[in-house]
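This structure is in structure tokens; I'll ask about it shortly.
What follows is part of the complex, with its chains left where they were.
Going by the order they are written in, the chains are A and B; count residues from 1 in each one.
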Amino acid sequence: MKRFETKLSTEMIAAIGGGKWQGKKELKLSNVCEIHEANDESIIFCEQDKFIESAAKSPAGLIITKPEFVNNFPKRSLLISEKPYLSLMMIIAYWQKQDAGEGVAFVHPTAIVAESAEIAEDVSIGAYSVIGAKVKIAKGVKIGIGCTIDKDCVIGKNTLLYDNVRLYENTQVGANCIFHSGVVLGADGFGFLLIEEIQQKIPQVGNVIIHDNVEIGANSCIDRATLGSTVVGEGTKIDNLVQIGHNCTIGKHSIICAQVGLAGSTIVGDYVYLAGQVGAAGHITIGSKAMVGAQSGLASSVPEGARYFGTPAMNANLGKRIAVAQKYLPEMLKAYRKELKEKKDD
Amino acid sequence: MKRFETKLSTEMIAAIGGGKWQGKKELKLSNVCEIHEANDESIIFCEQDKFIESAAKSPAGLIITKPEFVNNFPKRSLLISEKPYLSLMMIIAYWQKQDAGEGVAFVHPTAIVAESAEIAEDVSIGAYSVIGAKVKIAKGVKIGIGCTIDKDCVIGKNTLLYDNVRLYENTQVGANCIFHSGVVLGADGFGFLLIEEIQQKIPQVGNVIIHDNVEIGANSCIDRATLGSTVVGEGTKIDNLVQIGHNCTIGKHSIICAQVGLAGSTIVGDYVYLAGQVGAAGHITIGSKAMVGAQSGLASSVPEGARYFGTPAMNANLGKRIAVAQKYLPEMLKAYRKELKEKKDD
């Protein structure tokens, strides 16, 4: 259950959520939750048949539901919407912002900020965070507890860093990004040359560039480029424990699920979807709007808009037909051997 | 080699380890180790034939061994047990507790604790840790260095957080849990809706609930629920670098090995075993006592007690038969093509 501190009028809730109100409007609503957790101040939603009964029995103050379900909830306060879930999410998003309020910006006295750093107004910096030389932090940025922003980094407007985020030297971050705890941007790319039986380190002197509206999940890592930049495009969302190798370039509005790993210099287009635990070889291109199934291994490039699956990955339809067909493989082998024996015996 | 500071009498060692003592009892024993590291104050164990010779030659002060091996160690001090390894582990566990002693609870002066937090007696908080508003920490909890416990979190009795653990807002933790360094609980679930060509963030306002006796390995992540809670049941053990998506529910006493990834809303039963790097799709159910082989990809639900393997995962026996049969696939293809050609030529 998520309780909000700001009071929202039912008029405002209806306006934000969209749809049509039915029932009494003199309600005190203070939280959102799942059906089984609801109390008389709760907003819940009911979009599927299987939840009608429990929603009807719950004491929830407001049920967001769709027109065809209305008759299941007589005498209840309803917000009737074509997309109840979406309506609820819009209400929550609005309410969160209200709760965050003006967000009194505050640099904690234990934060260490280099003299040469340029910190705009309305910037918050949490306890025990350290901001290096010549760092530039734009208006409205919030930096959590125990973060380190190394020298020459730039962070754009209203970006939010949760606790314990590390930006290595010269990382460039856009506006309205969200980085979760444990994110590491700009560690050295993984490059070595075996010279005289020793793995010699290839210096990694490029950087990481993250464009606007990017979200990066907990403990994910994006390595700095050898030369040039490792780039994540606008609006791309990256889940937890993801590895992006040096010199990768990721396009706009792509979705990269948990534990995906991209080797170096791989290019990912726009609106790409990489499901969980996908691995991609280096120096390949994943075309825009491609969708790659979970755990797939991409050894070579993926065409635009393709649906791929498998290790090594292939057209997803073929991949699925193979997945089905392989169940008959032991039987086929037996038949093949029998035939072989018969031929031999002939 | 692990040295202990507390002195344990040989009587106590015998009592804790179980089994029968043989040889002299006036021994000074101060450490446990592998055979090759042993000195005359060491306790070692010997449970397999291949280690008899090295154990016999080692200067170890005490050898824990099984009845049938006794004759290999004449004139040595022995603890004779049906399960030597287990006996040693029980001795170590007891000794560790003695060494930890009363554990003088201590809140480091650099720890920042919100006024509204309720900290019970005998709580330790390490340097540079930050405890947020209205957090409740029960008796005997130990929090390491550089942890952040955000507002409204609850931590049950005697739970141990190593350094650098992050609990986001409203995370609820039971008693006797162990969280290793880099654990992140309660980061936002990974949920977006593509609206007008933009990945719109679905607000994540649920929380994470961890029941008693759960251990979570280094750098593992458990995301908060969208609504409701992501739950880990009593006694479940989670290894390093594991990803648990939002709204998952994991049962009791399950084992989740390193680098496993569970997508959102997946249900895992009790006594489930997920081997390393397993991936599970969202919204599926893994039945109690199911065992899933390493790297398997679970696209659909797994029955109770089943043994599954493969990507997509299937009955492990079939999976293994396919793994064997596929080695003959290139040969079968060759034969198939030959036959095809012959037919065509007919």
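In this text, a residue touches a chain if its C-beta (ideal position, glycine included) is under 8 Å from a C-beta of that chain, and two chains touch if they have at least 3 such contacts.
All of these numbers come straight from a predicted model, not from anything done at the bench.
Peer 1: If 2 of the identical protein chains are displayed, how many copies are present in the complete complex?
Peer 2: 3
The definition used in the following text is that only the chains that are shown with their structure count from here on.
Peer 1: State the superposition rotation angle between the two copies chain A and chain B, fitting on C-alpha atoms only and giving a multiple of 5 degrees from 0 to 180.
Peer 2: My answer is 120 degrees for the C-alpha fit.
Peer 1: Chain A to chain B: how many Å between their CA centres?
Peer 2: Here the centre of chain B sits 26 Å away from the centre of chain A.
Peer 1: How about chain A: which of its residues touch chain B in the complex?
Peer 2: 2, 32-34, 37, 86, 89, 92-93, 96, 110, 126-128, 144-146, 162-164, 178, 180-182, 213, 215, 217-219, 235-237, 239-241, 253, 255, 257-259, 271, 276-277, 294-295, 311, 323, 326-327, 329-330, 332-333, 336, 340
Peer 1: So in the complex, which bits of chain B are touching chain A?
Peer 2: By the definition above, chain B touches chain A via 112, 128, 130, 146, 148, 150, 164, 166, 168, 182, 184, 187-188, 190, 192-194, 197-199, 201-203, 205-206, 219, 221, 223, 227-228, 241, 243, 245, 259, 261, 263, 277, 279, 281, 295, 297, 299, 311-312, 314, 318, 321-322, 324-326, 328-329, 332, 335.
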